[in-house]
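Only one protein chain is missing; all other protein chains are in place.
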Amino acid sequence: MNVIEVEGLCKTFKFYRKPQGLSASLKNLWQRQVEYKEAVKDISFNIEKGQVVAFLGANGAGKTTTMKMLSGILHPTGGKIEVLGHTPSEREEQFKKRFSILMGQKHQLWPDLPAIDSFTLCQRIYEIPTPLFKQRLARLSEVLCVSHLLDIQVRRLSLGERMKMELIAALLHGPELLFLDEPTIGLDFLSQRAVMRFLQQLVREDNITILLTSHNMADISALCERVLVIQNGQLVFDDDITHLQNSLGGFRRIHIESESPLHSDYLGRYGKVINNDIHRAELEVDGGIANRVLQQLLNDIMVKDVRVSTPPLEDSLERLYTRRGQVV
Amino acid sequence: MNKYMWLLGMGLQKALAYRVNYAVTILAAVFPIILQWALWRSIYGYTQADTLYGMSYAEMLSYVVLAALMAQALRTGFEYDMAEDIKSGGLNRFIVQPLSYFGYRLSVFVGTNLGYFVATLGVMAIALWVAIRYWSLSIDIVDIALFLLSAVGAFFLQFMLFYLLSLTAFWLHEVWALFESTRVIGLVLSGGVVPLSVFGESLQYWLSLLPFQYLIYFPIQTLTGAISFEQVISGLLIQLVWIVVMMLLIAAIWRRGSRSYLALGG
Partner (left out) sequence: MWRQLIKHLKIYGLLIKLNAIRQLEYRVNIVLGLLVEVGYLGIKLLYAYIIHDTGVHISGFAPQSLYLFIGTFILMTVFFVAMLQFNIMAFDRQIIEGEFDLILTKPVSAQFLATLKYVETWMVIPNIIVGVSLVAYGWYASGLAFDLINICLYFLYGLLGIVTMYCVFTLPLLLAFKLHNISAFHSLIWALWDFNNLPHRIFPSPIQIIGTVFLPIFLITNFSPLAVMGQLSAIEMIWGGVAPILLFILTCWGWRKAIHSYESGGG
């Protein structure tokens, strides 16, 4: 069953340009230069129930815009969206009660009140029956280890604790679909992990569907099975996360340590030299020839130690962003 | 000095960017004037008095119109930016840059408000023309010159007053209410609503010890020729003294405030 169905989605923004200087400001009094920006161009994809999908792309690529259209905040300029069987831009109340959106930089809790007070406001807004509300709150706050912090003013909490509270607020009405826009931004390593572990548990136990944007690759590889990459408003990749590396040529990295000096000229014959400090080098080669190169190296050089690895996800993405960037 | 002129230009640009706002704010000044006009018309009409609170109907009308416009001309708004700078570490920039914060604020204030100030003075000129023409008010050219002098003084006095007030942000968590209450109470005490003579002799004496009346009451009295040349000169001097006193206060408080700011680490 598809939770999200998107077809040919487009979004164009209008904006004004103001050139530098006083005379330009004066001129702006009479007329303004209108320009258009195509933020999202012809995107199509489906997401099934229970899937956890990462939405990747450079800043300004169109991730947040797409997410806002999926949640009904923005109207699409063109194309069709169906989320949970509703058209989001109609903003039906029944639809709103079935999903939740959490943006890492926007807070819905009142900073001057303890979180519990903001939660009761959520209860009223989403019309959650009191027993259910109490039960969910108890469970969520226990899993996130914040039960003892519920009656402390939110602004006195640490950023990580605050984020956990925001998560609770987003989940109290039991949404089937969760949009997360950079949920771990600004959090320290421990809080990031705690949030991610919690989301994993949520997916496992409640079969919730999640669409997540993040710049943190650790988040993504821990949580998501599928990746959508958006570049300049276009969808350039939509597949399983393991395929992300393979589809880009499946590069391998060879780390060599040697007694004799290593020459970049020599290594460069087989692939790209990532770094070389004479006795230790890192070489990136095409996955298909990795075995052959390895043999050749072992023949040619006095190798002390050798290790093969896959390049980090960030590198694959960088390649994807820049490669498609040139084509467009 | 050049960089301050540049800042001044930036302020002017910022003001121009919001074109609709600009027109609307000037328009907003008209409403209280209509209210006052209706009130005094009824009062003079009902009581049939030649003078009330030492003013004829024409003088009263001219006063409230000019005072309301003057109050608009002295609009501020930088105090909120300044409080924000102090509270959220915006001052750090000025600690590392060769730029005096006072100079920066003054330039931006003059830049953002100059156009507005001059435009409002223009509206006042029209009002004055109406007053001379239809309400038979007589005005001396010398008085206009003296008024312009006192208006410039009022402009700077207002800046000093709100700059001084903004410095409380070093110690106070929330400053909004302080700014607003000073603005409202200051408006009444400076004669921006009704002439201070309404308050009676004794209260007026106490008010003369405060700086507020040099913002509106004194300049307008100068303009309408209600006070003698000697009184104008001594008034201008007192206005200047107030500006200097405030500057000294600002310097002293700034020193203490920035010390506590640095101690907190911004």
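Should a chain be cited, it is by its letter among A and B, assigned in written order, with residues numbered from 1 in that chain.
In the analysis below, a contact is a pair of C-beta atoms (placed from the backbone, for glycine too) under 8 Å apart; a residue touches a chain by one contact, two chains touch by 3 or more.
Please read these numbers as outputs of a predicted model, since none were measured by experiment.
Contact with the undisplayed chain is limited, among A:L84, A:L121 or A:V303, to A:L121. Residue-wise, the contact with the chain that is not shown comes from A:Q108, picked out of A:Q108, A:S221, A:N276 or A:T310.
Contact with the omitted chain, checked across B:M5, B:V184, B:L210 or B:V241, is made by B:V184.
The set of chain B residues touching the chain not shown comprises 18, 20-22, 24-25, 27-32, 34-35, 38-39, 42-43, 46-47, 52, 77, 172-174, 176-178, 180-181, 184-185, 187-188, 193-194, 198. The missing chain lies against chain A, touching residues 13-14, 39, 60, 64-65, 68, 71-75, 91, 93-94, 96-97, 99-101, 103, 106, 108, 110, 112-113, 117, 120-121, 124-127, 153.
The definition used in the following text is that only the chains that are shown with their structure count from here on.
If you average the CA atoms of chain A and of chain B, the two centres end up 52 Å from each other.
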